[in-house]
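Only one protein chain is missing; all other protein chains are in place.
Going by the order they are written in, the chains are A, B and C; count residues from 1 in each one.
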Amino acid sequence: MVISPVHYIALPLMAAFLIPLFGKLNKDLARIIPGLVLLYLSYISVVLMNQIISSNTIIVEIIAGWRPPWGINLVFSPFTGFLASMFSMLGFVIWMYTYNFKPEVDNAQKQKFYVLFMMLITGATGIVLTGDIFNLFVFLEITAISAYSLTAFYRERDGAEAAFKYLLIGSFSSTLILLAILLLYTQVGTLNMAEIALKMPAVDPYMKGVILILFFVGFGIEAEMFPLNGWSPDVYTQAPGPIGAIFAGMVVKAGIYGLIRVVFTLFDVKEILPLLVIIGMITMAVAEVIALRQGKLKRMLAYSSIGQMGLVVVAFGIGTHESVFAAIFLMFNHAIIKGMLFLSGTYLVYNSTEKTLDDVDGIGKYLPFTSFLFALGSLAIVGMPPFAGFWSKLYLLMAAADVRLMAVIAIILVVSVIEIVYYFRVIHRIYFRERTSTIELKIPSFNAKSAMLILAIIIVAVGVYPDLISGLIERATTDLLDKQSYIQSVLSVGLK
Amino acid sequence: MNSLILLLILVFGGALLSYLLNKFLPILRDGFVVLLMLLVNYVFFTMDSATQIEFEIGGIHLQWAFSSAAFLFGIIVSILGLLSITYSTAYMQGKDRLGYFYMNFLFSIGSMLGILMSRDLISLFFFWEIMTWSSYLIVIYSGKDVDKRGLKYIVFSAIGAYSMLMAIVIIYGFTGSFLLTDIFDSIFAIKASYQLAIAILLMIGFGVKSAMMPLHVWASGAYSGSPMSFTALFSGALSKMGVFGFSLVLFNLVSNQNWLINEIIAWLAAITAVLATFYAVIQSDAKKLLAYSSIAQLGYIVIGLASGTYLGVMAGLFLAVLHAVFKGTLFMAVGAVEKQAGTTDMTKVSGLIRKMPWTFTASLISIIALAGIPPLGGFVGKWMLYEALITSDHYYLVIMVFLSSTAAFLYSYRILFGLFLGQEEPEFAHVKEAPLPMLIPMLLLSGISVLSGTFPGFILEPIQNAMVSFGFDPRLPNIEWWQLSVLFNSWGDKVVLQNVMISITAVFLIALTLITWKGYKKQRYVTTKDISSSGEIIQAEDNMTFQIDFYKPFERAIWPLLKRKIDDYYTDFGNGLEALFDLVKRIYNGNGQFYAIYVMAFLALLLIAGTKYFGF
Amino acid sequence: MNTILFQLSGALATILLAFTVGMFYGGIRRKIIARIQNRVGPPIYQNFLDVIKLYSKDTSIHHGAMQHMGPVFAITASITSLMFIPVLNGDGWFWFKNLNFSGDLIFLVYMMVFGSLGMALGAGQTGNPNSAIGVTRGLSQMVGYEIPFVMSMVALMAQFHTTSITGLMNIQMQENTWLMFSNPFAFIAAVLAMLGMFHYSPFDIVHAPAEVASGPVSEFGGKYLGLMMSSGSIFAFVKLTLFVDVFMGGAANLIELVIKTFALYLIPVLYGVVSPRYRTEQAITYFWKWPLFFGILAILWASF
Partner (left out) sequence: MYNDNNAQTIVEYIKNFTRKNSLFMLAYGTGCGAIELPATLTSRYDAERLGVRGAATPRQADLLLITGYLSTKTLKRVIRVYEQMQDPKYVIGFGSCTINGGMYWDSYNTIKLLDKYIPVDVYINGCMPRPESVIAGFKELQRLIAEGKADGATKYKENLDWYRENQKKVLKNWPLVEYNW
């Protein structure tokens, strides 16, 4: 089989359909298939990334022989490829974690979980890889629908409520994006992103503005921007533990990818960037402030996640090469670190119903490994060296300093102090309080431990030696900002 | 191998190794850490001063080398590190999680060396943070109330670290480089207001570690809460990193025209010194007392540096070295008392002088040095400080320093009286002298205190080398260190230390001989229960110790200053913020309809405002 | 003329002089107090008798090593301070030169507190609560009076740009004036501080026999007390000479020295005779009101 970016979409989708079938044959097989698929995807990520980095090209994959701008095409560029690889590798780690998560749950339920998980992977990687704006919408819907279902996965009352809220707001998102695409189509007459970008300068500026705002709000909902993110705390809180990691690592990242793609490639209007900075700052400030006042662990992590996304938005909003580099680094760091926090945090409040901070009191003695990793993740996410979070924050600050955005620097740092306060409050509870709750603790299984450990090792490795990843990110940044070469390489395939 | 790398590998690798050793071969652990620190000292002191290393990481150019200023502080770190770790081997005997302790101990020593060898701001910040969290991990190692003091420490450290980071990125934004040499060259090209901002931000960063006044609230808890063997290093060396940073800022980053900064820093430090001394006076726990005293002493050091004159800077650095020496000894002595008697609460423990005579001797010498009484080292530093301040027309600053150091006599006496003098209570009859590994570091350090009062040359010469790197002309006479005995101020007045030492020692010995000449043998020791108390016969179980409200009259005299602690302001500020945050929290009221309204409102707002403000 | 032996004999002579003068001043003080109380009073050599008697007493007990060291610290401080003070003006009588070239005012100020701290340690070792209370009172009070004292010293140093005592004396000789006229505020502040320094009433809170049974020395008898008394006498001379040197132009010969010091000595004595005793905090705040105000004035005067 020839390695191709299509596999990113085809294989998980196929797996999603195959799981129920194989589940009938062997109940373990249904759990193993996603792992194999994700392992394979991770493998082709390495191969493909290696290929495009070394040959300094972009792979444009044409689906069903229809050449762009008429057909749907997949673009595996350093930026999209980086995100897709990140999704598949993170997906693999999360699969490891979920392999025997909640053994008491029956097999059919587990199969459903993996079906949805695979759908979500399909959607998320699809979003980043596709070169067609409508196709992107479709993948967004796939992602969203599987995410709704995963939120309400355990059929609990709160989960259902959260899912419903998400559905409500998410449908707004879909509607607005669809509306935007329709309007766009009336203006440029094409759905291929490269061609839209090419034709965009000719569009009536007023229409351009309206469409951009519709996209902005639509993707902003998925990307957890400030007034649009009412759904997310509930979802993070109510969804099963690993789902939080999936949300932080993939769903939100896909949303922000859409936003960035639209702003940077399709429209390329510098005027919206200050808005991104402002919205990002507000998001960050509000979220971190609220996180400080949360009494529930996962809710706190949720707000922290929103805050981090605000940071990413700010970084993109500054719009220079350095800041976009920082933004992509931040996305990567947020995916692994928040992923690890959700994964380890899940075990800290495993059997608790309320999942309040009181439940983690004194847990450090009983779950030393998980607690340690949680503490490590906390240190990393607040940006303490020598962990990964430090470098991304540093690069962002450097980028902000380059364009003299002192207020941004100040707010980021003030917010970081708030972050430290609430993360360390949890760490202190974990280690220094006496355990009072009588809830039975759950020791993580070997798979879960190794999943968390992998993430922890990446965090420390990147923190000690950021060059591991910074080369890739540098290429991704160049790729994202180089609109012309994107258009050229996509359309040149079409003209062949 | 490059000896800088070797140094770091030794310390950090040794840290991890000691953790593993504690797991698998705990018997070798103590010997290993001591040997390791000996090796580190060897490598450090035999290092060629021109050694340097440059490399690039994450697209950032980094450079490591020891400047002569850094070397001075490096001496403190390595020697105090060795002694305090030797002390730890006995002090920490029988405690659990020793691997964790030694690992973090060595980590903080390594990170301090790292800070000192950093010639660029990024590795400085990097090591700074490692230092912060390794020391944090020891602060929370044991004891009660770790929750509160740990959080205080980490939050203030974070505030400091992030304002430092902000300054670093601002500097980078303007100069485009993180290398100190580049920055020193180009910093004065920056607009003055930004220069001021950079200086203030860096001051906040370094001020947290050196416990400057509004940022000092973490210090008493963190110093008194960690194991004393670490506090010796914490207060002696780790806080000096802040001083080191100050020296960088004041001499290299702030232009000389910016005298206002120097004045502000000096006055802040003076207020720190006075208030911290007052707080120290009213403490009844020896550890807390020493903690506040450390804050005050750091105040003097910073005043000296901020005075900016040759003598003042020399005084500041001299006091920095000496503070490491005598405060290290004192924390070790208090640790010895804690280890042997079980408590350092001065209202409980008393009269240990006959049980722990060597510990007492070491603390007496250190206290004399701390109080700045001739002929010990502290006096030399104090003398230079006063002369520097007077000759540079800082008259009111002198008064502040003098107020602080006079009030320091109060707590100096308190700690000696509280722990060692006073009534010998029967409940402490079992107390024995501290074991040798604890005594030897204390006595060695107090030996340095004594020696530096007569022969300050051996400390002043490295200090002068450091000061040359700050741009001062060398002024010490070109003679061997043991010949240096006359100190001059800039008006030409002097003090001749060796004369002072000789006359004091001679008079002391003659008087002591005379008073004990006749009938020393005949004199009988009576217990402290045999005191004149209106004829009442005191029984062994009667507690005649005077310890509670020791300085009550003094407290009454200064009560307006003590009425409200700075802690309270922070608490009020925090409470106010939390109330505000709770208001913000109401945005997310959990109602899906509201969220939908937010979305629509936001969309509408953007559509309306978009055309107007974003130009499309 | 500069042999060690010569210097030693000069030092001994200075000590003897200081001791004698201090002792007589103490006796005169007792006499003055007696006369004011309409008594005959003891002879003015009474203090000599007391000291000799105390030295001749047996001392058969001690409370530990620090009890020996405490008085020794005190006498060391007195004698060493004396060594560093120029007794006579200019070249004066060369016997009294001692070591006054190798120390300055700051050194002296520190040397002068050495004794009280050492004494406090000795008092602490005895374990008598009264001693400790007396010590805390003394140290607290010291914080009070040292501040105006140092302020006036700093004012002088600032005004004449020298920190050495001989420097200040030479200035007075050259300009043919006394510094108490050059900077009157400094003199006022210093004299008010001196009231506290002498520990005479109303600032005798340290030894207050009726309250804390003579405070720090309550366990000291015999030779210890004798040493303390000798130390106190020498120290009184040290303080007075310092004030004379700094504010009153020094003295050309011993007669002048005695007259000037005695005139100065009368201030605390006479102020004390008619005053009751302050409480400790009152004593501290006393020094932080008018004396401090005059100290600030003095520094302002000096810097303009």
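Simple rule for what comes next: a residue touches a chain if its C-beta (ideal position, glycine included) is under 8 Å from a C-beta of that chain, and two chains touch if they have at least 3 such contacts.
What you see is a predicted model, and the numbers here were worked out from it, not measured in a lab.
In the full complex, the chain left out of view touches B, C. Per the touch definition above, the residue from B:27, B:50, B:189 or B:537 contacting the chain not shown is B:537. Only one of the listed residues, B:144, B:191, B:432 or B:524, touches the absent chain: B:524.
The residue touching the chain not shown here, chosen from C:159, C:218 or C:231, is C:218. By the touch rule set out above, chain B reaches the unshown chain at residues 524, 530, 532, 534-537, 539. Take chain C: the residues that touch the chain left off the picture are 30, 34, 37-43, 46, 49-50, 52-53, 56-61, 209, 213-214, 217-222, 225.
The rule we apply is simple: only the chains that are shown with their structure count from here on.
Chain centres here are Cα means. That of chain B falls 36 Å from that of chain C. Per the touch definition, chain C reaches chain B in the complex via residues 58-66, 68-69, 71-73, 75-76, 79-80, 83, 99, 101-104, 106-107, 110-111, 113-114, 117, 120-121, 124-129, 132-133, 135-137, 139-140, 142-144, 146-147, 150-151, 154-155, 157-158, 161-164, 167, 213, 218-219, 223-224, 227, 279-281, 284-285, 288, 295, 299, 302-303. Those residues of chain B that touch chain A in the complex are listed here as 57-59, 122, 125-126, 129-130, 132-133, 140, 146-147, 150-151, 154-155, 158-159, 162-163, 165-166, 169-170, 172-174, 197, 578, 580-582, 584-585, 587-588, 590, 592, 594-596, 598-603, 606-607, 610-611, 614-616. Looking at the complex, you find that chain B touches chain C at residues 351, 353-354, 357, 364, 368, 371-374, 379, 382-383, 386-387, 390-391, 393, 395-396, 398-399, 402-403, 406-407, 409-410, 412-413, 416-417, 421-424, 486, 489, 491-496, 499-500, 503-504, 507-508, 511-512, 515-516, 518-519, 522-533, 544-546, 550-551, 553-554, 556-558.
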